[in-house]
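To start, I am sharing the structure in question, which I have written as structure tokens.
Yeah, one chain of the complex is gone here, protein chain that is, but the others are all in their spots.
Right, chain A next:
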């Protein structure tokens, strides 16, 4: 990996841990057993624009960070982001646009987050109806934010997939 991929991944991981901590009071939604902080998916979504490995690392990194700060259930849900981040990054590498990739990974995100909470005592209804649908709504809102941030960032930073083979 290039040093730049590692440093961008590190900074985005820091942001994905930081956003729920710093803005949970303003953007937090708690509908038990579901909890979420709007904008918390944006760093992973932007990491998809760098490379698949960066997206996976930001997802895994945020899971480790959440385990450190918020406990295992939140960490398990954060680990799911590595999976949808990878799929989204692959789509972008193949030429799909950012908004299209974000829409395509929405069902993956919702289903995986629902599944991953079941070992912690959530039953089928709570996992799929509450967590799953809550995640879909959360993903949609964060996609809109990520797209807005992307179009604001891109003229300045010219984000584009890094060709890791060159």
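Everything that follows uses one rule, which is that contacts are C-beta pairs under 8 Å (C-beta built on N, C-alpha and C of every residue); 3 or more make two chains touch, one makes a residue touch a chain; residues count from 1.
Everything below uses one rule, namely that contacts and distances are computed from a predicted model.
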Quiz item: Per UniProt, what's the omitted chain called: "Nitrogenase molybdenum-iron protein beta chain", "Energy-coupling factor transporter transmembrane protein EcfT", "Ferredoxin-NADP+ reductase" or "Quaternary amine transport ATP-binding protein"?
Solution: "Energy-coupling factor transporter transmembrane protein EcfT"
Practice problem: Check each of A:14, A:87, A:115 or A:136 against the chain that is not shown and name the one that touches it. | Solution: A:14
Exercise. Sort through A:6, A:100 or A:129 and give me the one touching the missing partner chain.
Key: A:6
Exercise. Kindly note down the residues of chain A that lie in touch with the hidden chain.
Key: 1-4, 6-15, 17-18, 21-23, 25-27, 29-30, 32-33, 38-39, 42, 46, 53, 57, 60-61, 64-65, 67-73, 119-123, 126, 141, 144-145, 148-149, 152-153, 156-157, 159
